[in-house]
Each structure stands twice: as C-alpha cells, then as structure tokens.
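One structure below.
Only one protein chain is missing from this complex, and each of the others stays in its spot.
When the chains are written out, they are named A and B in that same order, and each has its own residue count from 1.
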Amino acid sequence: MSGAEFVPLSLTPLLIGVFAAIGCALPGNFLVLRRQALIGDAISHVVLPGIVLAFLVTGAITTWPMMIGAGGAALLSVLLIEAIRRLGRIEPGAAMGVVFTTMFAGGVLLLERTDTSSVHLDVEHALMGNLESLIWLDARGWGSLLDPVALAGLPPELTRMALTCLGVAAFIRLFWRPLKISTFDEGFAQVIGMRTGLIGISLVGVSAMAAVAAFDAVGSIIVIAMFICPPAAARLMTNRLAAQVGWSVAFATFAAVLGYVLAGYGPLWLGARDSVSAAGMIATVSGLILAVAALFGPARGGQQA
Amino acid sequence: MLWQALTLQLGYNATLVAIGAMLLGIAAGVSGSFLFLRRRALVSDAISHATLPGVGLAFILMVALGGEGRNLAGLLAGSAISAAVGLLCVQWLTRNTRLAEDSAIGAVLSVFFGFGIVLLTVIQTMQAGRQAGLDSLLLGATAGMLRSDAILIAAGGALTLVLTLILRRPMIMVAFDEDYAAARGLNVRQVDLATMALVLAVTVVGLKIVGLILIVALLIIPPVTARFWTDRTARLWLLSGVIGGLSAYTGAAISASAPQLPTGPIIVLTSFALFVLSLAFAPGRGVLAAVLRHAAFQRRVHMRQGLLALAQGQPIYERYTIRLLRRAGLARADGVATEAGRARAAKALLDENRWDILRAMPDHEAAAALYDGMRPIETVVTKDQLTEIDARLPAPREVTA
Partner (left out) sequence: MKPISIAATAPHAEAGPQPPLSIRGMTVSYGQSPVVFSVDAAFPEGSMTAIIGPNGAGKSTLLKATLGILRPLSGTVTVHARPLNDQRHRIAYVPQRASVDWDFPTTVLDVVLMGLSRELGLLWPVRSRHRQKVLDCLARVGMAEFADRQIGQLSGGQQQRVFLARALAQDADLYVLDEPFAGVDAATEKAIIAVLKTLKAEGKTVIAVHHDLSTVVDYFDRVLILNIRKIAEGTVAEAFTETNLQAAYGGRLATAQMGALG
C-alpha cells in the first residue's frame, strides 16, 4: 500500500492505538502484581455515567468536559470501592462489583432518559470506540509528516494520547523504586518512611488517567484488555520486573498493530467487503498473545511452595 | 401505573417477565451468595462477558443454516457454551500459570468481549444482521418481547431456582468449611463446578432481562447486602435470595410501568438502594452502628488506661485520656486524680491484679483467655473463685469504691 493511502487513513489510528495500548499496559504491570488487575475493568465501566453527565451539563459532545466527567466518575468509583471495602468490611472484589455495576446502570438509565438522538452518544460507542474514524485528512503521503500545515490537521486524539502515554511513562520511571518496593513489601516500605497509601492511590489515579484518555479515543474494551493481557503475558516471560515491563510494552505494541491491520484488512483477505471492529480485534490479539505465553512462556509456572 | 405493575396487572408478557425476573433474582441471590462466600464474586464478571462471542457465533450459525438468527433459545445456548469456555480458561490460567485469579478474570472477560464485538461487527454487515437487535442482550430489553421469549424466561428462571435449591446443601457445606466438607466425602471441586454451572445458568437466563454487563450485579449485590444482616452462612443464602428476588421483581415492575425505564438498570439500582440502606443502618455490621461502637470502645480503653496510670502514679501522655477523665470528674486538668478518680483507679488496679492471679492459675485457662484489658473480672468468675483469687493477692488492699 502506498504512503498516499496509508498515511492519511491508517497511520494516525495505528499510532493512537499503540499509544493507548502502551499507556494502559505500563501501569497494568503494577496492578497485576498488586492483585488489582480488575481496577481497570471497574474504571472502564464507570466512565459511561461520567460522560453522560458531562453531556447533560454541557449539552454537547465536547472533549474536555467529557474527559473531566469520565475522570471524576473514575475517581468517585475508586473512593466508593475503598469506602465500601473498609466501612462494610467487604472483600475488594465484591465491593468493586457493587460499585461498577451500579454506576454503569446509572449511566445506562441516564442515557435512556436523555434525548441523544442528535448526537453520537451511545453505549456501543463507549464500548467499541471509534479508532477507524481517527483519520488524518490533511495528509497526502509520508511527506506530510514534515509539512506544518498538514501536521496542524492531525486528529487531536493523537496528541492527547501521546502526551498521556508520555506522562504515564514518566510517572512509572520517576516512581519506579517506591512502586516496586511498596508492591513487593508494603510493611518494609512503610517502616522506611514511604507513603504507601499515597503511592497506591497515585498508581490508580494514573491508571484512571490513561483509561480515560484511551477510552475517549478507542473505547473501553481496549482499555481493559491492555491493562491486563500484555502485563500478564509479560509476567509469564520473565522473572525480572524491568524485563517484564519491557515485554509488556512490546506485546501491547504488537497487539495494537496486528489487531488494527487484521481488523482493517483481514476480512478483505477472506473475501468479505467490510472491516470489523479494530478495538475488538486488538483485544482479541492480546488474548492470543497471552494464550501463547501461557502455553510456552519461559516463566509461566508458578512458584511451587 | 406502578401499583398495577407491582400487582401484575400490566398484561401477560409483563407479568411473565416480572415473575421470571423474580425467580431469576432469587436464584441469582442464592448462587451468588456461594460465590461471595468463596471470595470469587468477580468470576461472574468473566462468565457474563464471555457470553458475547457465543451469542454472535450462534447467530451466524443459525443464519448460515438458513434459520432465523434471532431465535432466543439458540442465542442463549450459544452464550452458555462460550461462557463455559471462558470459565474453563479462567480456571486453566489460574491453575497452570503463576497468574492470580483477578488477572485471569480480567484477561478472559476483555478478550472474549473484544472477540464478541468483532463478531457483532461481522453480523452488522450480514444481510440478515441489519436488524439483529443483538445489542439488546448487552443491556437487556424486555419491552416488546415475543410471547415465546417471555415464557422461556419465566421457565428458565424457575428451572434455575429449582436447581439452586436442590444443590444448596453441598454448596453450604463447602462454603462454610471446605476441609470439613472434604472430610465428609464431598468432592469440593465438583461442588465448585456445580456452583459455577448455576451462575452460568443465571447469567444466560438473565441476558435478555438485564443484559450481560449488568447481570453481575444480581449475583454480587444481594449477597453483599445480606452479609450486613447475618453472620451465619445458613441464613446468608436465604436472605440473599429474598433480597435478589425482591430487587428483581420490583425493578421489573417499575420498568414495565413507564417507557424509557430499562429493566436491567432499574433492577440494579433497586438492589443498590437496598444495599445502601443495609450498609448504613444494619445493626451489628452497619456503618452507623460500627462508628458508635468504635467510639464507645475507644473511650473505654482510654478511660481504663488512664485509671490504671492514676492508680500506679504514672503520668498520662495522651490528651484524649485526660480530657475523658476530666469530663467524668475523675482527674484535674494537670492529670492529678480527684477523690472519685482515686476510688475508681483503685478498683481498676484491683481488677488488673485479680486478672494477673487468674491468668497465672493453670486450671482457669478458659476464663483467663477472656482477658482483654477491660472486662470486669466479676463477669467471668464465680464469687467463690473471686474469694480464692483475692486470697492470693500479694497484700491486703483497701477498696474504697
């Protein structure tokens, strides 16, 4: 395929998919090790009421209010889970189940009772995102990468997702040691004076930020899949944390690229006319990667204590 | 309108749906309580999301065979198969790799759901798929339902409930004490599997009513709510079933009473309302009760510690302790005991000394184990024993209180 076709139609969705995948997989490594993998699941469900509320308040589909609504809902859900867990002495899994289903139900109800016929706001969009539509109309080919006029027409999702991904990576790099120590041995971390509660909340906060930014661009399925599948597969490849994070980034990138390509061109190769959901396909590929790692990964076996 | 709905006067379909929902709610509450007790509540999340590819494949298959893709029975059969595969994947990953169950659940639910979405986009491009309405299984939709579907739901709800009731005894035993159940000859793995099968049945029957994303709520919220009212396994499942049935019935009725009130979300929000009430006001485990109890307890601890310090002439370091003693008229602001304070302090010290003796007496181990620093000794020993203990006190003491 020529650059004239690839750059405007596929380059930006591909890059957005890759940034979203990496941005979620990075904190996912720590969530998986902390047995908090399902936080990503919870966050991606509660984003719906957040954006519906934002729509009700502003009356329009605009990015920033929606991101703020989604972020606020994510924050609220984390606080609620923690409150129910502590106050009701309920195990974290059940507390999470109560909160995210309720908030999602609230979102669906709000959506049903709101007239959204004039705008593109529905549950399916929230789930599947719309990666395929994030094209770069001003591009004419590879040369456009150096053309300031064309660059100004890049979809804003790309910049946002790239910056988020960068922010997440910076957070992980900067707080690598506290994250590692408090994940491995919380008691020790507290005794040497680390604020383990704050570290835990920051990790969830950064994950929520990545989830919200990614959700806006690619829908919530990729978010859940990327929080868990690449880190889980990476965990089965190595026994070093740094190497695990490296593997997870590689897996996330691979899943995003292959998933996007398969969704766009796979059906054509099979003789069908239309493409299938890129978000769904990226999640599927990440699952296949995990399956392969679970069958053949050099560090797949657990410790036999 | 709502009253009519609650009393089943909104027509045949709505009645069937409300009854089916209630039966399903009870079954979900009961089987969910066993998941909850085994601390595996979120396995249901993986199961429910894993139904989607089965729905899609069943649709494609039925159309390919020249049939009607929307046949609910066929779709539900497909969803059951793929949910079972998803469940097996969770179990395989947990057992054969080092991954923890939460990662396995998250991986399975996202991947299966993602693949399901891929299939849905395939179906949308099929000629027969234009109006497939499969998204009604995502969120549930009972409005304008076919008569045969309503019957299917009512029958499915009833069947699930009967199965749950039949299987409840072994499930209670395993949930209550796994080792004991195994010792009694129960196959714990099979019982767990049966629990999962029930959860799966609930999920599949519930797809059309509440949808696959929200069915999890019916399995989780009722047992969590019931937990606030009882500490006993044997009552938890019953209470959970009642709460589940009540939420589902009320929710279905409310939803039938007006347009734009989708059944699934209304049922979930109804059960959440019951949950919030329980969280706040249940006696024992409720938040209000716990806060009051903790404050009272902390007061007692500080009081006792303060009195003991006074009795032994030690300084009191904590301001809260001094404030309490002052308020009770037992000490002055500088931490010196008042007349009444000295009497109470002497009594507290006597109590402690008596406990010391009791705890050193080998034949009173059971009573001694009740020591928690605050319990008056008179409440755990008889008068005669107390005389025996006092006889061993190091020196005779004057008790002024």
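Basically, a residue touches a chain if its C-beta (ideal position, glycine included) is under 8 Å from a C-beta of that chain, and two chains touch if they have at least 3 such contacts.
All of these numbers come straight from a predicted model, not from anything done at the bench.
Colleague: Of B:Glu68, B:Asp177 or B:Glu318, which residue touches the hidden chain?
Modeller: Spelled out, the listed residue whose C-beta touches the missing chain is B:Glu318.
Colleague: Which of these touches the unseen chain: A:Leu14, A:Leu33 or A:Leu75?
Modeller: Within the whole complex, the residue contacting the unshown chain is A:Leu33.
Colleague: Of the residues A:Arg86, A:His125 or A:Arg240, I need the one that contacts the missing chain.
Modeller: A:Arg240
Colleague: Please identify, in ascending order, the residues of chain B that touch the omitted chain?
Modeller: These residues of chain B touch the chain that is not shown: 98, 293, 297-298, 301-302, 304-305, 308-309, 313-323, 333-335, 352, 356, 359-363, 365, 368, 371-374.
Colleague: Kindly note down the residues of chain A that lie in touch with the hidden chain.
Modeller: Chain A touches the missing chain through residues 33, 174-178, 180-181, 183-185, 187-188, 190-194, 235, 238-241, 243-244, 299, 302-303, 305.
Note that only the chains that are shown with their structure count from here on.
Colleague: What whole-number Å value describes the gap between the mean CA coordinates of chain A and chain B?
Modeller: 29
Colleague: Which bits of chain B are touching chain A when the two form their complex?
Modeller: 36, 39-42, 44-45, 92-93, 96-100, 102-107, 109-118, 120-122, 125, 135, 138-139, 213-214, 216-217, 219-221, 223-224, 227-228, 260-262, 264-266, 268-269, 272, 275, 279, 285, 287, 290
Colleague: With touch defined as at the start, can you tell me which chain A residues reach chain B in the complex?
Modeller: 32, 35-38, 40-41, 45, 84, 87-91, 93-98, 101-102, 104-106, 108-109, 112-113, 123-124, 127-128, 221-222, 224-225, 227-229, 231-232, 235-236, 263, 267, 272-277, 279-284, 286-287, 290, 294, 297, 299-303
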